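One structure coming up, written as structure tokens, with questions to follow.
In this view, the complex is presented without one of its protein chains, the others remaining in place.
Lettered A, B and C in written order, each chain numbered from 1.
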Amino acid sequence: MPNSMMAVAKPQAAPGVEIRDVPIPKLGPIDVLVRVKVASICGTDLHIYNWDRWAQGRIHPPLIPGHEFCGEVVAYGNEVTSVKEGDFVSAEMHVACGKCPQCRTGEAHICQNVRIIGVDADGAFAEFVRIPESNIWKLDPAIPQEYASILDPLGNAVHTVLAGEIAARTVAITGCGPIGLFAIAVARAVGAAQVFAIEVNEHRRRVAAQMKADVVLDPSKDDVLSTVMQRTAGLGVDVVLEMAGHPEAIRTAFDIVRRGGRISLLGLTSKPISLNFSEDIIFKGLTIQGINGRRMYQTWYQMTALLKAGKLDLHPVITDRMAMKDFSKGMERLTTGEASKILLYPNGTK
Amino acid sequence: MPNSMMAVAKPQAAPGVEIRDVPIPKLGPIDVLVRVKVASICGTDLHIYNWDRWAQGRIHPPLIPGHEFCGEVVAYGNEVTSVKEGDFVSAEMHVACGKCPQCRTGEAHICQNVRIIGVDADGAFAEFVRIPESNIWKLDPAIPQEYASILDPLGNAVHTVLAGEIAARTVAITGCGPIGLFAIAVARAVGAAQVFAIEVNEHRRRVAAQMKADVVLDPSKDDVLSTVMQRTAGLGVDVVLEMAGHPEAIRTAFDIVRRGGRISLLGLTSKPISLNFSEDIIFKGLTIQGINGRRMYQTWYQMTALLKAGKLDLHPVITDRMAMKDFSKGMERLTTGEASKILLYPNGTK
Amino acid sequence: MPNSMMAVAKPQAAPGVEIRDVPIPKLGPIDVLVRVKVASICGTDLHIYNWDRWAQGRIHPPLIPGHEFCGEVVAYGNEVTSVKEGDFVSAEMHVACGKCPQCRTGEAHICQNVRIIGVDADGAFAEFVRIPESNIWKLDPAIPQEYASILDPLGNAVHTVLAGEIAARTVAITGCGPIGLFAIAVARAVGAAQVFAIEVNEHRRRVAAQMKADVVLDPSKDDVLSTVMQRTAGLGVDVVLEMAGHPEAIRTAFDIVRRGGRISLLGLTSKPISLNFSEDIIFKGLTIQGINGRRMYQTWYQMTALLKAGKLDLHPVITDRMAMKDFSKGMERLTTGEASKILLYPNGTK
Partner (left out) sequence: MPNSMMAVAKPQAAPGVEIRDVPIPKLGPIDVLVRVKVASICGTDLHIYNWDRWAQGRIHPPLIPGHEFCGEVVAYGNEVTSVKEGDFVSAEMHVACGKCPQCRTGEAHICQNVRIIGVDADGAFAEFVRIPESNIWKLDPAIPQEYASILDPLGNAVHTVLAGEIAARTVAITGCGPIGLFAIAVARAVGAAQVFAIEVNEHRRRVAAQMKADVVLDPSKDDVLSTVMQRTAGLGVDVVLEMAGHPEAIRTAFDIVRRGGRISLLGLTSKPISLNFSEDIIFKGLTIQGINGRRMYQTWYQMTALLKAGKLDLHPVITDRMAMKDFSKGMERLTTGEASKILLYPNGTK
């Protein structure tokens, strides 16, 4: 084992990152050290990089960001029993407290005291990352490394899609960032009867079509409401998965959902949203759900099972692959709106 | 049988009503004629009386309003098989179409083509009312007439309370009009661990206490949030039943509900409501439900069973009893804010 | 319109049927007359043909059997509003009473007073069949006639598969008669992670493989338990769909299901089944469901949506097509164990 490692570091409270040589994390008795094979970039990482208002309020540098990855176990503390060297793993990066009422009743994904590795503690944009044993997710070697590195956002999609009935239902996905794109694949895999993808960005719409959405709509040009009504016998869709967080997308969600339908909200909003509760929710008898993280660990079992069964083709979402040290180039690519998921390789490009 | 009957009539598109002598309704083959024993006044009737904007858009006079009642079967059409003369009955006044997808999948309470007797067709503020057999609800004679006349709003309360888990849960009810007050009794009857009643009107708070809410709060004076937090170990309530429709009550609902909790919305709003979706819904992992009418006929079975078992003491909510011809006095009483449920007797005061 | 029609008739309480010329059914005000395009044979029809003990206790000749079909509307009573001449339709043949508590709470599939067309009243093995409007199911012309004629058993499969969580779950189907075979297709379409088909009959196993079961096992030769355990990481399957009704298949179901799993029972048994409740059910924390008919009409919406979306390839199950007048040949074919679903054409072979 070397003594130090390459990492993408945020050394102080300011925009940007630095590629640095830092000490390899020390392990406590329940920790596992993982050599990162592939990591991937989330929108959150762009916020941290840009040091925007959200980042200023939440992040305490120095920090190594990164919360999507896969790798190989290289060491572990003396109380660890469930992994061994060489295991192929990813991890749930929300570390729940295990002691609050939510944690003790199967709702650890909304733990009151959650800490997120890569946000509140050093993460995976490095050669090695330290993870508590409870959060390690062992992977079948049959699962491709590229997919193994994007289980965090894929899990968001699986959690959202499976938060209610979906088989034989019509589904609209508003917003086709990576999670929205994954949701197309997941919804199809679990028997959605018709998937509408609604997205303003042209690149994303192109990928949505590659993911085999049945109908891809541009809300800046297409008449979304009338198209949906026409294709659902005037009923509206059974389910909307809201993944844009944009006021107009949310307005569309409430317009196109049928009476008695479900809206699952995942896309974070930066502005207040105004609704007419009577017309939008009550008379329609809607169910609206806030979706956070991944169910621990139901979602992980579900997505692993779908991947292992070969039910998900996620390749169109992976648009870029680069060396981890070129992290800043990844940030530029994301800013163009022409990249979806960007993979980073600590040991140079794939 | 007489040829005509006394009725509270809205003869034209203008405020007020008239007490008139009108023909007794004619029966089709599937209709049932009921002699009204007791009817009761709903907030909707006040809108119709005052001829406010909502009424102007929805009501087409001439109309006999009234959708809460009980009575006795006196005649029926030749295809009717399930009732006989003398049966003690009430009725579900939402007449669902039976043919839309919602009706055909057990969701008739959100039928796309619903017609409401007393709103879209002549109702129960009269000596007799005509109801289709499908909507008649036969009652055990053990159920008191006073309760039998308020099953419509009691059903709203039962539907809302039982729309999710409630046993051993902490519950807040925002808004203590009659439905909110009924909801206190229902929540207690089905094992809510603690019931908070939140209401600005003094009379209503007094009744809420009589209904045995564990904690009654005046949001204009009390610190609702800190009281709830103190009495729920800092967690917030598991369930909010929102029955006010007022922006501040809705704000309170989202503030006091715990992570992973449920908000069931029944109170109709007249203004847009603004929410911060990320903080208010998504991070909290909430479930929000729009509640409309009563489940046909699950809710009716449930409330009848609770009443027959003697689990509900609703008397404190019934504040006034008067002759039906004194309907306008009832309107005045409601306007004072000092009346809750007002019962009307077609044959003079009780 | 002709005055009479060809029908497969069971004239008296004895084995066999006769091909007869009988009067076309007369319509009441809510009835629809359908010209049968394709009908199909169910195991029930074999019981009726053979006049076995079950048939002797249940069937009251004269009777025209047949409860799986599709056709075209040719006439209807004067209260019918939702169909018109030429509509392509099938029908739910369980006619629920609409008045029992089950019917009034969305559980019409277990109506206390159900009558089955083709069992308790003249059915679809004829040129025309009479159906009450409420039970007609209008079909998109895009759905192939062959599939439209087998919606009754397909609906059994859809009902069973979707009676609990299925996406990303491992599933075993014990018994691969037509409904079991359909269940393979449905389970795959809605995202089952792995489908085990367990069947002693060689022909059926061959079709199960054509339906793309992941693993097809012969319980008379294969070690079912160890194969399932090996392929589920020692856990057992999440879900068993029991469609054999045979004691050994049921024993297998309880052996291979995981702790906390679901067993949905559809296969009718002719003998008592013995279980060790403590070991088989209680310690395992199982959920066991009895599945009857199709949910009215949720199941119909679901299967229509799946068919219209092209998610189900059912062709391997349809092994025989013949003229309806050759009904007795169909009975012979079924008896060989080498036929699965047999289609009948009133107007000669397809």
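We adopt the following convention: a residue touches a chain if its C-beta (ideal position, glycine included) is under 8 Å from a C-beta of that chain, and two chains touch if they have at least 3 such contacts.
Remember, it's a predicted structure, so these values are computed and weren't measured experimentally.
For the chain missing from the display, the contacting residue among C:I184, C:L265, C:M303 or C:I318 is C:L265, taking the whole complex into account. Looking at C:V74, C:C97, C:I143 or C:I281, the residue that reaches the missing chain in the full complex is C:I281.
From the options C:N201, C:T227, C:Q289 or C:N347, the residue with contact to the unseen chain in the full assembly is C:Q289. Screening C:Q112, C:Q230 or C:T335 for touch with the missing chain picks out C:Q112.
Considering the full assembly, B:A189 is the residue among B:A55, B:L139, B:A189 or B:I273 that touches the omitted chain. Within chain B, the residues in touch with the undisplayed chain are 158, 162, 166-170, 189-191, 193-194, 214, 301-303, 305-306, 308-309, 311. Seen from chain C, the chain kept out of the figure touches residues 101-102, 107, 109-110, 112, 235, 245, 250, 258-260, 265-266, 268-270, 272-278, 281-292. Counting over the whole complex, chain A has residues 81-82, 98-99, 101, 104-106, 134, 295-298, 301 touching the chain that is not drawn.
Note that in this section only the chains that are shown with their structure count from here on.
The distance from the centre of chain A to the centre of chain B, each centre being the mean of the chain's C-alpha atoms, comes to 43 Å. One inter-chain figure worth recording: chain A and chain C are separated by 41 Å, centre to centre, where each centre is the mean of the chain's CA atoms.
Counting partners per residue, chain B has 101 as the residues that reach two or more other chains.
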